[in-house]
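Shown here: the complex without one of its protein chains, the others still in place.
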Amino acid sequence: MPSDQNLDALTRRLKDFAEARQWSRFHTPRNLAMALGGEVGELLAELQWLSEDEAVELVRAGPHRERVVDEVADVATYLLRFCDVLDIDLVQAVARRIEQNEQRLPVQHVTGRAVRTRELQDGSALADRGPLPTS
Amino acid sequence: MPSDQNLDALTRRLKDFAEARQWSRFHTPRNLAMALGGEVGELLAELQWLSEDEAVELVRAGPHRERVVDEVADVATYLLRFCDVLDIDLVQAVARRIEQNEQRLPVQHVTGRAVRTRELQDGSALADRGPLPTS
Amino acid sequence: MPSDQNLDALTRRLKDFAEARQWSRFHTPRNLAMALGGEVGELLAELQWLSEDEAVELVRAGPHRERVVDEVADVATYLLRFCDVLDIDLVQAVARRIEQNEQRLPVQHVTGRAVRTRELQDGSALADRGPLPTS
Partner (left out) sequence: MPSDQNLDALTRRLKDFAEARQWSRFHTPRNLAMALGGEVGELLAELQWLSEDEAVELVRAGPHRERVVDEVADVATYLLRFCDVLDIDLVQAVARRIEQNEQRLPVQHVTGRAVRTRELQDGSALADRGPLPTS
């Protein structure tokens, strides 16, 4: 349940939409996570054969943009349903995560270097990647 | 760019976070879609061996809930970055999608039946699934 | 159950591995599909911040190659378990799919153009993409 008026309203509409169709019983945490995986797969599929430049160019306007926006909406839909069902405040969760990451990823240590969250967790982030994706 | 004050603020913080670390050049549409896929994978992994009941029970509180909330935050983070980079209004995209789905999925046709978006697109939704997941 | 001696042997070893640990009851179709999603997410995460050139270069040798090979093995592991549990002959399934695709994607129509399977299914493949990813 996001602490946000517009998100709250969307979350409520998505819940009403599901309830009006008697779909609530399908919307279990695991099912919604799978549906989220399915929609992210569709988003990946929209971008899979494009160069970086084509991706930016194509998604600027036209039918390709429409498809990408729709996939983004589908991802968000299942994410909001997941949060609603498990009573997770999405905005607060992200805000908390930013604070954690500000601690774990101090600017002076990671500037210009791509770092994966898992590497941070096991302490390998600042060691074995070398100068690789440094700016 | 979501049309929502709190989401706007989060989107801005996530952008500032990336820019302070000179990570903006990594945040291309394709890279962010891949990162989104990685984070949804982590969410799936949290739920993969659980029964439906265990999933609900475990995510109610405790360390398992913490991990799920963190994964949800990571998914949302890359989704918001993706929208920011491509100038997609997430709230508006979801609202538009709900309206489309209200047209395509009229209550009287789909009540109690699980339906996949793709089936709707190719017209098979209301035909070949039979009475399967009917309530 | 793949029709292939080495794959058969691997499938058998993976089954024995699971059974020795009393994990068979976790290896349901849905759980294994979720685990597959989790492992593909890890593979995506290995490649998410790299340029195309870096991806090829980094995966040539060294620790990055080790990680990618391990993720590939994890993906294959859950795919083989999934096929075993549902009695799907993986080699035959791929062979059949190639034959289908040879029919659906005749060389003279698609040469040099990226095409998505879904577009083929709904007939839009040869129409709306335009000359986009043409060679």
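A, B and C are the chain letters, set down in written order, and residue numbers restart from 1 in every chain.
We adopt the following convention: contacts are C-beta pairs under 8 Å (C-beta built on N, C-alpha and C of every residue); 3 or more make two chains touch, one makes a residue touch a chain.
From a predicted model like this one, the values you see are computed outputs, not experimental measurements.
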Residue among B:A20, B:V56, B:I98 or B:A114 touching the omitted chain: B:A114
Touch residues of subunit B, complete complex, unshown partner: 30, 33-34, 37, 45, 48-50, 54, 58, 63, 114, 116, 118, 128, 132-133
Contacts of subunit C with the absent chain, listed as residue ranges: 2-7, 10, 13-14, 17, 20-23, 25-26, 28-30, 33-34, 36-37, 40-41, 43-44, 47, 50, 52, 55-56, 59, 68-70, 72-77, 79-80, 82-83, 86, 88, 90-91, 93-98, 101-102, 105, 107, 110-112, 114, 117, 133, 135
Contact footprint on subunit A, counting only the chain that is left out: 26, 31, 34-35, 37-42, 44-45, 47-49, 118, 121-122
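Keep in mind that, in the parts below, only the chains that are shown with their structure count from here on.
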Geometric centre distance via CA averages, subunit B-subunit A, whole Å: 6
Inter-chain centre distance, subunit B versus subunit C - centres from mean C-alpha coordinates, in Å: 23
Residues within subunit A bordering two or more other chains: 30, 33-34, 37, 50, 114, 133
